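Every protein chain except one is present and positioned as in the full complex.
Order of writing sets the chain letters: A and B. Residues in each chain are counted from 1.
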Amino acid sequence: MPDPTALAARRGPAARRGSPMAPPRSFLWARRVFLTLLTGFVLVPVYVMVSSSLKPLADVSGSFRWLPSGLTIRPYIDIWSTVPLAKYFVNSLIVAGAATVCSVVIAVFAAYAVSRHTFRGRRVFTVTVLSTQMFPGILFLLPLFLLYVNIGNATGIALFGSRGGLILTYLTFSLPFSIWMLIGYFDSVPRDLDEAALVDGCGPLGALFRIVVPAAVPGIVAVAVYAFMTAWGEVLFASVMTNDTTRTLAVGLQGYSTLNDVYWNQIMAASLVVSVPVVAGFLLLQRYLVAGLTAGAVK
Amino acid sequence: MTTTTARPAVREEPPGAAPAGAGRRTGRLRRIGLPYLLLLPALVLELLVHLVPMAIGIVMSFKQLTQFHIRDWGAAPWSGLDNYKVSVDFDAPVGEALLHSFFVTVAFTLLSVGLCWLIGTAAAVFMQDAFRGRGLLRTLFLVPYALPVYTAVITWVFMFQRDNGLINHVLHDQLHLTDEPSFWLIGDNSFWALLIVSVWKGWPFAFLIVMAGLQNIPGELYEAAALDGAGMWQQIRRITLPSLRPVNQVLVLVLFLWTFNDFNTPYVMFGKAAPEAADLISVHIYQSSFVTWNFGTGSAMSVLLLLFLLVVTGVHLAVTSRGRRTADA
Partner (left out) sequence: MGAVTLSLVLAASACGGGSSTGGGSNDSPKTLTYWASNQGASIEIDKKVLQPELDKFEKKTGIKVKLEVVPWSDLLNRILTATTSGQGPDVLNIGNTWSASLQATGALLPWDAANFEKIGGKDRFVDSALGSTGVPGQDPAAVPLYSMAYALYYNKQIFADAGITEPPATWDELVADSKKIQATGKQAIGAEGANVSENIHHVFVFAKQHGADFFTADGKPAFTDDKIVEAVKQYVDLMAKDKVIPAGNAEYAQNQSVSDFAKGRNAMLLWQSAAANLTSQGMSEDAYGIAPVPVQSGTPGTGTQINSMVAGINLAVFKNTDNLDGATEFVKFMTSDEEQKILNTAYSSIPPVRTAQDDPAFNTPANAVLKDTLAKSAAPLPQVPDESQFETAVGTAVKELFADAAAGRPVTTESVRAKLEKAQQQMPAK
């Protein structure tokens, strides 16, 4: 059973090492070739995205060119006026942020229950939750919409078209995987710790928040990142369940391929701008991610 | 509602006051009730967003739900098994198209999952030992996964354009591999284009998971193998790969389900009318319900898809007899 705090501190994959034996030539060459090719495969689209976002429109609507004919930051200025990008950005932040927070909190409770308690229906619960991963989104798009509308009609809580409805939807998208991962992670947190806390007079929730959660930070971060990315990138439900005021980036970006012309440079600039928060966050938190996955998902 | 009223009640309990004073019975009740209370939010939400809509979807699949009836679907006429019959009548065009789409999706999913796994595992194994620039490479490799789906796909579409795209610029203009610039977004090549995008986007997830899995392999195993004189390649074959088996079983299943149900990638790439060669089932069903306004048939197709995935997952779980956690819970 790995000690989670140690895992969090560890920077990278465990070294295979133990033996001083140097890897053979064939291995080094294979590694060099493979990683070079893979780097190219990964980098080319990233390069295209960055370079195209700095090109004048003429460069991106004609034949492809590796190097821009001139660099311009014009696209980065224009993107904000071509479509109300700032508004979509705020919407996406609110929706993805709220969905993440709720999803993590709910998943922590549920995973704690499954990991630390025995109760009837435990197995049914885990299987049911996991099985929702199998549902094709398209099957429940329209029914969910109808349900939201009817809840709205019956209770006055506006779910359809509102950010609330979208938050609710997205948080359940990431919930199953999050719960499942956290169960794994919590299982790896030594039980003696929270039992000691219980003996010390903490309630079960006290034990959860004082012992289990702090010990499970990497797992929780991993789950949060996953939830945020899920919400940030979803297209299908956003296209039907949002309107002018609540539209998210995923749908709003379509605004750049307008009636007139496809402003590829602006599309690339906007793509870059909307990617930065997720990519930066993701990369900053990557070591937690690896640690979280190590204990939670793959143990 | 229940959650907001119930939870503070538990939390307000002062940490020092052990349940002892409150009496044995309430304490026991609380202990039994607590797990359910903790599960309640998750349960309610799953019920609301997944299970109930799915049940409604199943009900819809037995209805005749075309534009003549969508306005009041409750009152739409029942059509019995008609929607299913249409969907699985593989001699007629609708069924034939569904079957074709199904095969395309299966081929696509197998290739995509296979390649994602292969690349991800290879990269993780190659990067198991420290070397200069490893940290940088690892960060770089995670970028495709971190990018929002639509930005990644849009960039690829830009590159796949026939006349102005990078791919043809390289293949045709610079390397002269083709006589004519090829099409990637229409026609048969669209399958490969979709596969490339899917693999580009998906392999880092496999990389991440395998990387995590490698950490759980005890170093002593390698030491012992090294003492036995096993070389690097043999260590990988004898220790690394077998040790990854449990990880792979989960990884492959998750990748399979995600890839099979993926809607975002093909939809952003091809819009509402995907080329035949890349007609993935999720978009196909979307088209069958939303574009041609036949939600009954569309729902029936989704239910069939769900049944298929249930069977696959069931078989997978049975074969790998995974479920240490889930099954014995």
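The definition used in the following text is that a residue touches a chain if its C-beta (ideal position, glycine included) is under 8 Å from a C-beta of that chain, and two chains touch if they have at least 3 such contacts.
Quick caveat: nothing in here was measured; it's all calculated off a predicted structure.
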Taking the complete complex into account, which shown chains does the hidden chain touch?
A, B
Looking at the full complex, which residue from A:Leu146, A:Val217 or A:Leu283 touches the chain that isn't shown here?
A:Leu146
Out of B:Leu51, B:Val88 or B:Leu140, only one touches the absent chain, namely B:Leu51
Determine which one of B:Arg71, B:Arg132 or B:His176 touches the chain that has been left out.
B:Arg71
By the contact criterion defined above, which parts of chain A meet the unshown chain? Give residue numbers in ascending order.
61, 81-84, 128, 142-143, 145-147, 149-150, 152-154, 160-161, 239-240, 243-244, 251, 254-255, 257-262
Could you list which residues of chain B touch the chain missing from the display?
43, 47-48, 51-52, 55-56, 59, 66-68, 70-75, 92-94, 97, 161-163, 180-181, 183, 185-188, 271-273, 275-276, 287, 290-294
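The criterion applied here is as follows: only the chains that are shown with their structure count from here on.
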Starting from the mean Cα coordinates of chain A and chain B, work out the distance between those two points in Å.
13
Contact set on chain A toward chain B in their complex:
2, 7, 10-19, 21, 23-24, 26-27, 30-31, 34-35, 38-39, 41-46, 48-49, 52, 60-65, 106-107, 109-110, 112-114, 117, 119, 122-123, 125-140, 142-144, 146-147, 168-169, 171-172, 175-177, 179, 183-184, 187, 201-206, 229, 232-236, 249-250, 253, 264, 267-268, 271-272, 274-275, 278-279, 282-283, 286, 289-291, 293-294, 297-299
Complex interface listing, chain B residues touching chain A
10-11, 13, 15-19, 31-32, 34-36, 38-39, 41-43, 45-46, 48-57, 60, 73, 119, 122-124, 126-131, 134-135, 137-152, 154-156, 158-159, 163-166, 168-169, 173, 200, 208-209, 211-217, 219-220, 222-223, 226-227, 231-233, 235, 240, 246-247, 250-251, 254, 257-258, 261, 263-264, 267-268, 281-282, 285-286, 289, 295, 298-299, 302-303, 305-306, 309-310, 313, 325-327, 329
